[in-house]
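Removed from the display is one protein chain of the complex; every other protein chain stays in position.
Our next item is chain A:
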Amino acid sequence: MTVDLTDTASEAAFRAEARAWLRANVPAQPLPSGDTREGFARHVDWERRLHEARWSAVSWPERYGGRDASLWEWLIFEEEYHAAGAPQRVTQNGIFLLAPTLFEFGTDGQRDRLLPRMAAAEDLWCQGWSEPEAGSDLAGIRSTAVRDEAAGGWRLSGQKTWTTRGAFCTHLFGLFRTDPAAARHRGLTYFLVPLDAPGVTVRGFGRLDGDEGFAEVFLSDVFVPDADVLGGVGEGWRVAMATTGSERGLTLRSPGRFLAAADRLVALARSRGSLAPRLRERAVRAWMGARAYHLYTLRDVDALLAGVPAGARSSMNKLFWSELDVDIHEAALEILGPEARVDAAWSRGFLFSLSGPIYAGTNEIQRTIVAERVLGLPRGGG
């Protein structure tokens, strides 16, 4: 039988080891938000502890600081991590988004140079996709990279925005236009940029929850050597799509996160004693949604291991988890009633959940992708 939703002996051992370590090490008091300067520093300390115990990037090869964990084990680690109430991962844009792209498109030299420092939270990566005039329409970016043959590299200019934790990170990965004459999706190149390079200015600003979690990044004639081009000049769109696949799908938003949120919701509902039928139904439906997401990802992992690439299916993940996250938090706020007004974990979680249907490509974009690439509907139209 190839359906077996229980852990194998080795998976159970892996789970037990992760659980024991987390129980002994997760801070008893929640850390301050990692989207503030002070909270970010505390989260970086936590990331270094994770790394010392080799839990920061479990699926990576050991030589880069990982454990060579299987995809199943990675899912197990994520379940345990979120169930333990462990801190948010401020390294996520590096470890979960850039790293898969480095494994797919990077050179050995880039991997050897970048991955160990990423796993150790020495380099802290943020994402440089959006610009003031290019959000959902990512191919409309205007920031440029001009060839500097003498220096053996490129000179980057322009502005990136909505860069999560950009004010606290040390490095940025992003798309820049290297061939202004080429068609929109062509002529783009994926660059790796240290934020302390001359010509870079970063300005943080407040998100809906008030934290300084966003930043604008201004680049003026910033030199980047050829060694920091990822995936080839003019190949930026193809390389970036691999990153967005990770962002929309499994690697950024593992089911463990939503299973834990749904369990907290159920615990909240239970603590209220008898619930009105409608609230009880909301809690049940949110819990079932998290379970459906978990089971869907297990099917997905099985398919991935069988060699079926995720492709546009990652847009279905994104639609589902982002709306599920809003549902879970709305249900919690309804159960809390007047207490929902207090600035606390559930109300903050609710505000954050509202970003899910927007970031990583709005859900409207995702629906169009699903319709065109999964269902095969014609492009264009209005």
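We adopt the following convention: a contact is a pair of C-beta atoms (placed from the backbone, for glycine too) under 8 Å apart; a residue touches a chain by one contact, two chains touch by 3 or more; residues count from 1.
Keep this in mind: contacts and distances are computed from a predicted model.
Per its UniProt entry, the chain excluded from the display bears the name "Acyl-CoA dehydrogenase", taken from "Acyl-CoA dehydrogenase", "3'-5' exoribonuclease", "Molybdopterin synthase catalytic subunit" or "Tungsten ABC transporter substrate-binding protein". Contact with the chain that does not appear here is found for just one residue of A:Ala197, A:Ala242 or A:Leu298, A:Leu298. The chain omitted from view is touched by exactly one of A:Trp46, A:Phe96 or A:Phe320, namely A:Phe320. In the complete complex, the residue from A:Asn25, A:Gln88 or A:Thr368 that touches the missing chain is A:Thr368. Contact with the chain not shown here comes from a single listed residue; of A:Arg142, A:Arg186, A:Arg280 or A:Arg348, that residue is A:Arg280. Residues of chain A in touch with the missing chain: 1-8, 11, 72, 75, 266, 269-270, 273-277, 280-281, 283-285, 287-288, 291-293, 295-296, 298-299, 301-303, 306, 316, 319-320, 364, 366-368, 370-372, 374-382.
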